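Removed: one protein chain of the complex. Kept in place: all other protein chains.
A, B and C are the chain letters, set down in written order, and residue numbers restart from 1 in every chain.
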Amino acid sequence: MSQVTIWNEFRHERTNPAAQSLYPQGIHQAIAEGLQPYGLNAKTATLDEAEHGLTEEVLRNTDVLIWWGHMAHDEVRDEIVERVHARVLEGMGLIVLHSGHYSKIFKKLMGTSCALKWREADEKERLWVVNPAHPIAEGIGEYIELEQEEMYGEHFEIPAPDELVFVSWFQGGEVFRSGCTYMRGQGKVFYFRPGHETYPTYHNGDVLRVIANAAKWAAGGRGAAPRYGHVPVPLEHI
Amino acid sequence: MSQVTIWNEFRHERTNPAAQSLYPQGIHQAIAEGLQPYGLNAKTATLDEAEHGLTEEVLRNTDVLIWWGHMAHDEVRDEIVERVHARVLEGMGLIVLHSGHYSKIFKKLMGTSCALKWREADEKERLWVVNPAHPIAEGIGEYIELEQEEMYGEHFEIPAPDELVFVSWFQGGEVFRSGCTYMRGQGKVFYFRPGHETYPTYHNGDVLRVIANAAKWAAGGRGAAPRYGHVPVPLEHI
Amino acid sequence: MSQVTIWNEFRHERTNPAAQSLYPQGIHQAIAEGLQPYGLNAKTATLDEAEHGLTEEVLRNTDVLIWWGHMAHDEVRDEIVERVHARVLEGMGLIVLHSGHYSKIFKKLMGTSCALKWREADEKERLWVVNPAHPIAEGIGEYIELEQEEMYGEHFEIPAPDELVFVSWFQGGEVFRSGCTYMRGQGKVFYFRPGHETYPTYHNGDVLRVIANAAKWAAGGRGAAPRYGHVPVPLEHI
Partner (left out) sequence: MSQVTIWNEFRHERTNPAAQSLYPQGIHQAIAEGLQPYGLNAKTATLDEAEHGLTEEVLRNTDVLIWWGHMAHDEVRDEIVERVHARVLEGMGLIVLHSGHYSKIFKKLMGTSCALKWREADEKERLWVVNPAHPIAEGIGEYIELEQEEMYGEHFEIPAPDELVFVSWFQGGEVFRSGCTYMRGQGKVFYFRPGHETYPTYHNGDVLRVIANAAKWAAGGRGAAPRYGHVPVPLEHI
């Protein structure tokens, strides 16, 4: 059974009454409970734990890391970011949620600013499936509808995704590439847009299903670790 | 358990002594045996059966279709090609092997000529993994080496693959994009280069492993069937 | 100077008063005039001309073919479709507009059904630039706004584009991949969504600018014609 570690900054839920009310045990616990029906073994880790809960041992035993952060991106220590980055390249899956678009680890993996437009106006979001062959869309209808969410709008400054799975429509007139896959080294990365802390998004069955699908996809098989560097002896006679 | 149907033209193995000696029951049977360790339920179908063995019922019950053809592409009836095409778009996986690059079904799905360079000169092929994060490369080392194969060389006139998994090196000086994935409609397609009928390629463990990996990948989950056509009532008030 | 041939079915504009009023000389003439400021040499061709105006000679002298069709896709003769297809693969650019998504030539090049959702409800369309590095977006702001257009909605059953340049937002709640590039053989293909015959879309400066940009992009340089087929002599000693 794949081992998922759900990392959460866990600040809003301790200070903002709306977030606290929706996620009294934190967004990480809501997601952990939501993944239970999908045969994934989920643990959690948070910013204020030692090494942010992401010790070498924890990462070594993690198949897929899920990441939610927002107000405290800067408090994530650089050596932990390097550690996570190295583990992604050697095969650990990474699912970056919502405001994690601005996390150090996502920006480092993307190589761009990961900037976007945003607005908090309780508007409707509809995430359309644009790649119905993709395993991350399994069990989802033609779209996911969220009555109220924060708006994220294009342009989203990311590399063109390897695969684009969802595109969002927002009531206020914007669109957004909401479900994006990337392969980096031996690792698989998925960015999934929804999940502002003041909305019940992580209690939505479709959203949880997508996260579970993405975890299974990201935990899937991969090739052998490549060897890099000097190979003085050619395979063929020169 | 996923249902795989292995389709083979099955002509060379009945007329060419070298092919007959290597594949006395046909290439389809060699692949069917090779897939047994991987938890796939494999049946076979051949050109000279009624409806080429690809009745509506057979296709309806097929999760992944594997295709080997060469000298008799033109004998495949157009209505069967349309039937397979429709099933791919509604979610059946398709794995096209070697000379199947020139099959009607592959050309129809690609939209290009699928032309390439070729040479039969018993030369060495080395298939390098260029995407070690991909599940199709699971269990494979840095490359697969085949002592003797037919050469296929670039330019290969296909759409740029959604994902490029293998690139071949040939002794005679050519390269080739040897493992290519495509998503089409709800279906997943994989082209895999090796497998000339006069070499023991389908007795090679790595080659069989790649086909098994590809079958599992292609049989994987997908989104709901989209609705197409006129939708007179908007989702939102206009 | 690049030679552009604008092909138009030219039926709606002779039978539908709204279309006739907007495009008295036909959509092809409106586009031809709109391209004048951009240093492109534009000619036109229509369905009811001999060989649909697309003789071997016309195509040989065409760098980029622009295609608008809708109600008479089936009247386009198959041998002309084959002729256009062959010219695209040997390097002619092709820009497919709006309802041309269902043309024989586009479906043949894509290999999929090219089906989509549609609705005629005078709704607003906003085409967001999702790839601001692309030359097709030159001179365009963050988005193009069209007060009234026909809606096209996802899922659009096309191969994932090589490059996605525009995504449309529609008032009624849908999104659409509206600007899609593909390279096929030596040719470059661009699909651009807007342009229903009963709206003044081809009098919009941004829309014309995108078509001009796409024509320049599609007329751009390319590599040599590949040789295909048997190459009995290897480049290297085997």
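Heads up, the rule we're going with is that contacts are C-beta pairs under 8 Å (C-beta built on N, C-alpha and C of every residue); 3 or more make two chains touch, one makes a residue touch a chain.
Everything numeric in this text was worked out from a predicted model, so none of it was measured.
Undergrad: Tell me which of B:Ile6, B:Ile95 or B:Val129 is the one touching the absent chain.
TA: B:Val129
Undergrad: Of the residues listed, B:Trp169, B:Tyr182, B:Tyr202 or B:Trp217, which one is in contact with the missing chain?
TA: Residue touching the absent chain, from the options given: B:Trp169.
Undergrad: Which one touches the absent chain: A:Val4, A:Leu54, A:Val81 or A:Leu109?
TA: Among A:Val4, A:Leu54, A:Val81 or A:Leu109, only A:Leu109 touches the chain that is not shown.
Undergrad: With the missing chain put back, one of A:Gly53, A:Gly153 or A:Gly195 would touch it. Which one?
TA: Per the contact definition at the top, the residue touching the missing chain is A:Gly153.
Undergrad: To test your reading of the contact rule: which positions on chain B touch the chain that is missing from view?
TA: Against the left-out chain, chain B lists 126, 128-132, 142, 153-156, 160, 163-164, 167-170, 173-175, 177.
Undergrad: Suppose we count only contacts with the excluded chain; which residues of chain C make the list?
TA: Considering the whole complex, chain C reaches the absent chain at 91, 124, 126, 129, 131-135, 137-142, 162-163, 171, 183-188, 213, 220-227, 235-236.
Undergrad: Provide the residue numbers of chain A that touch the chain removed from this figure.
TA: 89, 108-113, 115-119, 121-123, 151, 153-155, 157, 159-160, 162, 171-174, 182-185, 226-232, 234-236, 238
Basically, only the chains that are shown with their structure count from here on.
Undergrad: For chain A versus chain C, what separation do you get between their C-alpha means, in angstrom?
TA: Whole-Å distance between the two chain centres: 36.
Undergrad: In chain C, which residues are in touch with two or more of the other chains?
TA: In chain C, 153-155, 160, 173-174 touch at least two other chains.
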